[in-house]
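A single protein chain has been omitted from the complex, and every remaining protein chain is retained in its original position.
Naming follows writing order (A and B), and every chain is counted from residue 1.
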Amino acid sequence: MPVYVDVARCIGCRSCEVACERVHEGLGHVKVHFVGDSASVPIFCHHCEEANCTIACFSGALFKDGERTAFDVEKCTGCGLCSLACPFGVVWTDKIAHKCDLCDGRAEPACVTTCPANALTTDFELASRRARVRAARTAAQGGRR
Amino acid sequence: MTRVLVPTVCPYCGAGCGLFIAVEKGNPTGIEYMRDHPVSEGALCPKGNAALEILRHQDRLTSPLKRKGEGFVEISWDEAMDLLVREMGGAIRKHGPRRIAILASSKCTNEENYLIQKLARLLGSPNVDNCARLCHAPSVVGLNRTLGAAGMTNPIPDIASSQCIFIIGSNLAENHPVISRFIHRAHDDGAVVIVADPRETHTSWMADIFLQLEPGTDVALLNGMAHVIIKEGLFDGDYIAKNTRGFEALRESVKDFSPENVSEITGVSPDDIVRAARAYAISPASSILYSMGITQHTTGTENVQAISNLALITGHIGRPGTGVMPLRGQNNVQGACDMGALAEFYPGYRKADDPETVRYFSSAWNAEGLPLGPGLTATEMIDAAALGEIKAMYIVGEDPANSDPSSRNVHGALESLDFLVVQDIFMTATANLADLVLPGAVWAEKEGSFTNTERRVQWSFKAVDPPGEALSDLEIVCMVGRTLGVELDYPDAASVLAEINRTVPQYAGITRDRLGESSLVWPCPTADHPGTPILHTSGFKLADGRAAIVPVPYRPAAEESSWDYPFILTTGRVAVHHNAGSMTRRSPSLISREPDLYVEMNVADALRLRVADGDEVMVTTPRGETEARARLTDGVKRGVVFMPFHFPGTNILTSEVTDPEARIPEFKVSACKISRRD
Partner (left out) sequence: MIRIDPDLCLGCCSCSNVCPNQNIVRTETQDKRSIHWKRCKEECDLCVEFCPAKALTLVPFDESVPEPEVSFDLVACKICGSRYATEPMLRRIESVLPAESQKDPEGLEWIRVCPTCRRNIEAERATREMVLGRCRKSP
């Protein structure tokens, strides 16, 4: 249920970053990282099953809500333990924590709708299929596309 | 509190994505995605996502301004018009209308552009042009000559049906990001993607074959591909016989462009050239997508013709998944050209130097004294201003002080005008040189039609009022017209569109009513014609219905590297910025992501100069010098450097030498030297 990225489709435009910031009043929850000159990929909250951030959070602000790792800002004290506990560096703390909320309240996460390259999806089947097609091709060509 | 979603067309690039502006109590409060838009499908690049940041920006011009010393004072519209009739009207009376020039705006609506060129011609001046001169003028000239129409031949979504997509001189992943989704779909269906560019770009990441050619050697590459296709018998003899003329001349002219010879010139391996040529020719449906890397050269028109040649000899035109696709930069540069805001064309591409054209419009506009063209092009206007041959200019929504090459000369030329009036939304570098500044409106503050790069005409609705005393450009142009004594009286954009329906044959059936329902792709000759997404499906609108295959010689770029200037500087864009940057550099979300002017240098070259990543360096060409931050990469070959032109410094360096026909400057090739700042 997190936002899945088809890394082969990412064109490094950073629309997802700008859109996420825009719909979250300036606090974006996704960062696009560039790998040398050859690739780019947005790093998203994985909404982990065993979410480290929820384990580290002592106030109960971070908790699992079904598949989603949810955040209740009212309970947050801005301690920053969640940010240090996240292995992917996708929880941010600055007086208060913030992280991907899968655009609660929107039909679809803004990043998914806005991605010009259609690289993002919350549909696991689609993401899985795309990844396997790509991996199979890579394997067949011995590492080349 | 009611929240209204107003459908608009994005003000940035030629993809023409749709977006809703959310309006509450007359204020813009948000953006919503337009899921059923035929091209964007709800997507929006970072610029579109940040579009609201421009809307109520504190720098917006809100009042007419008159120059006072080094600065400006606010004046009323009445005073502005008084000044205008005195100075502009005075210049026309004293020197004649041929001594004034008007620059139309590829950001303004079709209706506004139609009125701007009408204003110029009613005043008796043939000197009207738009920034297409700096971007796709070679496409306008070249494609009109070879294919009989100047526009993308197939729609953007159609790219998904292509089996071989050849992208040359375009970094569409950053400049028309939404096109990427269709390329990915084609890829999923097994399509081959070929990318030709002097640098590795986000677009070349998609390539199956990457041809990293030297800047300015595109004709050699394209002729080389034609050579392989002809030699190996991969051309479509039937198609050529039925639909073209000039094949034999081409066959003869590419005889010497063997892969080995071409490799010498371009730096691309012979093997890659052969592979690319074969893939393009053999695939059942191949398309060529191109942009500034092809046009911004002294051989721009020839480059375009070379592209046409490839498509024509292989029959990859006039069918789904094929085509020749110039990717136009500005949101309405296609429209501005269609509306005749061009030195060599009246509306609808009627030639300005044809007396029949003048007769037609004299009747249509009930006017006398319409000028026989061609007039001065955008680049020639600047030269003429410097020489004192143009006395006054009216520039609408255009920033030549930043967008034209050789900025120092442009500043000098504009300063030497007797009178300069600039209509814009921000105090751009050009507006800053004006005697009179008129505050215009942005896309969401007015309504009108825009034509994207696919020839798709869309109506954009008004969401909010312009700030302060700013007015829609349509109102201002009518006001200017009345002030200067010509009849320009239109209550709204729809009334102008009605006239466009009568005078521009390609737009005849694109009425306001129909646009209220959906977009339409020209040519659309009648009110019940569905529009023409794919061009040239049966013959070409040229003499005897045949396309022209025009052999093209290889001519190197005007400038080459030398002992004093050992690098070749090429320019281009990045995803978060747009053109001269007057909008995007004021947009916090965008400028924060790419804040400074940088120069991309090959790692080994930088090492030799003892330049580290992030160092401040000085880039110098015969035109001048600019500071930039070094960005080391393996993405450019040794001897080539790259700078984005969104920052004022880049065009200080670029060359004014132009293509002899299209008159586009060779932005893409300048010889330069680089040195550390300290």
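Quick note on the criterion: a residue touches a chain if its C-beta (ideal position, glycine included) is under 8 Å from a C-beta of that chain, and two chains touch if they have at least 3 such contacts.
This structure is a prediction, so every number in the text was calculated from the model and none was measured.
> From the list B:Glu32, B:Glu74, B:Asp188 or B:Asp208, which touches the chain that is not on show?
Of the listed residues, the one touching the omitted chain is B:Asp208.
> Touching residues of chain A against the unshown chain: what are they?
Touching the missing chain: residues 5, 7-8, 31, 33-36, 38-41, 43, 52, 55-56, 58-59, 77-81, 83-92, 95-96, 134-135, 138, 141, 143-145.
Here, only the chains that are shown with their structure count from here on.
> Could you tell me the distance, in whole angstrom, between the mean C-alpha positions of chain A and chain B?
36
> Report the residues of chain A in contact with chain B in the complex, numbered from low to high.
Counting only chain A, the residues touching chain B are 8-9, 11-15, 17-19, 21-22, 36-40, 110, 113-119, 133, 145.
> Which chain B residues qualify as touching chain A in the complex?
31, 33, 35, 40-46, 48-50, 52, 173-174, 177-178, 180-181, 184-185, 188, 200, 202-203, 205-206, 208, 575-576, 589-590, 593, 633-635
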